[in-house]
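Every protein chain except one is present and positioned as in the full complex.
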């Protein structure tokens, strides 16, 4: 069964949620992946959305466009206020967070604020939203993103959401004593951090992707192990379930 | 019409609430006074009780024994959590607070914690409850109390609830930038604070009470003006209304 | 007002005549409480329970020099920029939502240096309102630490005197005005909200003046029947206005879904004709109508009914 890049990304992201109790997910591919996980390997998964929804059952074909609307609420278990929703993360109740960004650097720092300078930017982007909070407060955070050279840059123009900052212990030294960025999931493979330097390295490749292809799409040096594990391709069941969640392909492209 | 000391106290306390928008009241005489005020000079008065009740309509004959029970809630406008109820006071929304204590000193400091030392007291009293918070946070606080020599002491054994501390600017200097203790209402008269020294002095006498009688019941020196105003005696209407609020005399004694 | 100045903020409340009486008024009268230069905090979030009717009346009354704060700001921000009514925006995110792309109007204004744009994290701004609501100068948090948001906002770091850990302190925000839209209120301003609470209660308590529009004004006995549903007490509110569909074409939980087709038409126009299309929108929906009734007529009964059905399909009958 053939599949698109976005579908592959959603399937691989969903698999990350096996055994996970709660996922703090934004709309788009992360949310689609979370719903897919619920319907496949993680029936116990509680989806948490920053607009203030815990444990909703998303309605296929009526996925939300934003984190704060009725479509995010159907048959939820609780609708806490937005601030309180993030405070659940700060206290440590939320297991995994999914975030993204316009730029990502070798230490997993994310930029969703500005291209260029902050004051008179070349491009003003929408901003942090909950990304800064999720990456600062959840137990484990994964970046879910398309893999493009313009996105994977040596240095982000602005650290909207802190990964490992300048590496080593710098995240801890800044006061971020909780949580960690565990992995970058892209449509080409997965990247993880060296446990000492906290720099990104290649962890796995998706079927048919080469190390060179990943490097060509990464704007900084990316070490790779000698033998890179290859991802199991999306199964027919995964793809069928995925497509039933977003039949109009609003988010699967 | 004759009346008891408690009835007099309740009537005089109620009159203090003319024009007041909200009163933070504890159970007993303060609450009875607040209900009386609502039914006489202060129909607009919102009663706030620390258990988390705003704007309830107390049921005559079923007044609450505590600040945290169903009897405090009938037809309330809102039931906020306890912490949030006090935070309304901290933010400045609550107009007048009524408090009491086992001991009161010339600066209006109150003790409801211990007689004797804190560690091995002679008498362990129930404790602050909300009194410390009310006196620290409401706009204006009045102490409502029976006037007894053992209560009006030169120095409280423990400052549970801060009045003007050691007088002058010491309350402000301790960080209590909001609120003030405006008056002590007793069954003998009312006391107020010298605007400079913040020491208590006699303000008014209830009908038939002499300055000497007040001084006999006060354990510290109490200055008095040359001509002390005399309180209007409780009217028949005030007394009848008061008695209808607590027909079983659970709180009117 | 200087942020974090909880003493001055409380003095303002104390200086204001407080009322527990009837606050029911017209939209025009209520919105007259907004002054040029005010900081307006906007309730709801993004396109959910936005006080759109009230915001459009602010524009109709021609206010200038405003600052708007809102956690996720939707195209109402574009309308205020196009009207030259705002000097500053404070938010964590500005856009309609994923499918509708970046805000061209925001880009034009910020990239052109024509507006102060202050970015906070979502929780960071939420805690600013909460600190304001609590009447304290700041709240401690771990969020924002280490990020470049620390450098462009009025945060401080401190060593925790109990644990030695580094903390971010976010200063309290005390807006001059809160504009909120709720499901029901009585004429004394006691408000009840269904579904998402968003940040409305914190915003209400933090602000100096609180203006509420409600889908429905109900008898006070209806509020008193379920006091545990009340989230904003009348003590906090200055004006309350009955305003059915007061968020439309944004959503109101359980009552009507957002009109996504309308968003689409709006952004299509901006894409096709540039940000001048925002001014066209203003002409038609804000200045071209005398008030909310005419405004709703532009959408038509059918659209309102359709969006009601969408909400019912999604969440069941109310």
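Per-chain numbering from 1; labels A, B and C assigned in written order.
The criterion applied here is as follows: a residue touches a chain if its C-beta (ideal position, glycine included) is under 8 Å from a C-beta of that chain, and two chains touch if they have at least 3 such contacts.
Remember, it's a predicted structure, so these values are computed and weren't measured experimentally.
> For the chain that's been dropped from view, list the shown partners it touches.
A, B, C
> Which listed residue, B:130, B:189 or B:234, touches the chain dropped from view?
Answering carefully, the residue with contact to the hidden chain is B:130.
> Given that one chain is not shown, which residue among C:47, C:93, C:138 or C:188 touches it?
Candidates C:47, C:93, C:138 or C:188; residue touching the omitted chain: C:138.
> Just name the one of B:66, B:210 or B:244 that touches the chain not displayed here.
Touches the omitted chain: B:66.
> So which bits of subunit B touch the chain we can't see?
27-28, 50-53, 59, 62, 65-71, 73-74, 79-83, 86-87, 90, 113, 118-130, 132-133, 136-137, 158-162, 165, 170-171, 174-178, 250-251
> Taking the full complex into account, what residues of subunit A touch the chain not shown?
These residues touch the chain not displayed: 21-22, 44-46, 53-55, 57, 73, 75-80, 87-88, 90-95, 139, 177-178.
> Tell me where the left-out chain touches subunit C, residue by residue.
With respect to the unshown chain, the touching residues of subunit C are 3-7, 135-142, 156, 158, 160-163, 165, 167, 169, 171, 194-197, 225, 228, 316.
Operating definition for what follows: only the chains that are shown with their structure count from here on.
> Looking at C-alpha means, what's the farthest chain from subunit C?
Checked the centroid distances; the maximum from subunit C is B.
> Out of every possible chain pairing, name the one holding the most C-beta contact pairs.
A-C
> As a quick test, compute the distance in whole Å between the mean CA positions of subunit A and subunit B.
About 57 Å, centre to centre.
> On subunit C, where are the residues touching two or more other chains?
In subunit C, no residue touches at least two other chains, as defined above.
> Quick check: what residues of subunit A touch more than one other chain, meaning two or more?
none
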